[in-house]
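Sharing a structure here in C-alpha cells format.
Note that one protein chain of the assembly has been removed; the remaining protein chains are unaltered in position.
Up next, chain A:
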Amino acid sequence: MTACLDVRDATRSFGGLVAVNAVSFQVMPRSVTAVIGPNGAGKTTLFNLISGAIAPSSGRILFEGTDITREAPEAKAARGLIRTFQLVKLFADLSAVENVKVGFHLRSRGGLLAALLRPRRVRGMEAAIERRARELLDLVGLGAAADLPASALSYGQGRLLEVARALAAEPKLLMLDEPAAGLNADETARLSSLIRRIAEGGTAVLLIEHDMHLVMNTADDVVVVDFGKKIAQGAPDRIRQDPAVIAAYLG
C-alpha cells in the first residue's frame, strides 16, 4: 500500500539552529499518526514543512507518491492535505457556519458569473453547502452555536470549529496541530472518538499533541521527536516503554 504521506529526511535550519533534522516517517491511509515531543522539539516546524508554510532546507515530502516538497500551501490543500493551526486562525467576523462554508471552497465551483446569475445549479450547490456545514457543526458539537460570530466562541470551541472547517474540505490527510489544547478531559475524550471516526471514514490523520492520554488512546502510530531528531517510532504501547522516550520526557 502506498503511504498517504511520506516524509524523507526533512530538514530545516534557521541560521545555526537545526529545528528539524533529517526526520523521516510515513502516514498510512485510514490511520492516525501522532507526532509527540517536548516543547521546542521541532514539531510545529515539521508540520509547517509538510503543509508548505515554510520550505525545507533539504529532504523530500511525498503525498500519495507525488513529490510536493516545494508546493504552495493552497496547492497542497487542493491535493487533499488540510491542516489546522496551533494558534486558532478563525475568520472572526463570520459566524461559525459561515466559517465552515469557506471550508467548502475546494469542493465547490463558481466565480463571478455564478455569483451574479446564480443559476439553478449554483442555488442547489449553495443549499447543499449550507446543509452540510450545519451537519459538520453538529458533528463536532457546535450545532447550537452555528449562527454565533466565531469571535464569541470559547478557545476550545474555536478549535473544534477549525476542525469542522477543515473537514468541509474533505481532506485525504487531516493535519491537526495540538487539537486538544484548551479542552477539558471530557472534551478531549470526545475529540479522541471524533478523530477515530474521521480515520475510519477514510481520512488519514496526522496530529501534534501534548496530551499523552489523547495520543495513547487515539494514535495507531507515534513518532517521537526531540531536539529536531526522530528518536522513536511505533505503536503507543511500545513508545510508552521506550527508554529513549522516557529519557527525553523526564530529562
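The rule is simple: a residue touches a chain if its C-beta (ideal position, glycine included) is under 8 Å from a C-beta of that chain, and two chains touch if they have at least 3 such contacts; residues count from 1.
Going forward, contacts and distances are computed from a predicted model.
Asker: The chain that is not shown, which UniProt protein name from "Multisubunit Na+/H+ antiporter, MnhB subunit", "Cytochrome (Ubi)quinol oxidase subunit III", "Branched-chain amino acid ABC transporter permease" or "Phosphoenolpyruvate carboxylase" does it carry?
Answerer: Listed in its UniProt record, the absent chain's protein name reads "Branched-chain amino acid ABC transporter permease".
Asker: Going by the contact rule already stated, which one of A:70, A:107 or A:238 would touch the omitted chain in the full complex?
Answerer: Looking across A:70, A:107 or A:238, the contact with the absent chain belongs to A:107.
Asker: Would you indicate which residue among A:3, A:18, A:62 or A:125 is in contact with the undisplayed chain?
Answerer: Considering the complete complex, A:125 is the one touching the chain left out.
Asker: Which one touches the absent chain: A:136, A:173 or A:206?
Answerer: Answer from the full complex: A:136 touches the omitted chain.
Asker: Which is it among A:22, A:62, A:148 or A:231 that touches the chain not included here?
Answerer: Checking each option in A:22, A:62, A:148 or A:231, the one touching the absent chain turns out to be A:148.
Asker: Name, in rising order, the residues on chain A that touch the hidden chain in the full complex.
Answerer: 51, 53, 72-74, 77-78, 82-85, 89-94, 98, 101-112, 114-116, 118, 122, 125-126, 128-129, 132, 135-136, 138-148, 152-154, 156-157, 160, 165-170, 186-187, 190, 193-194, 197-198, 200-203
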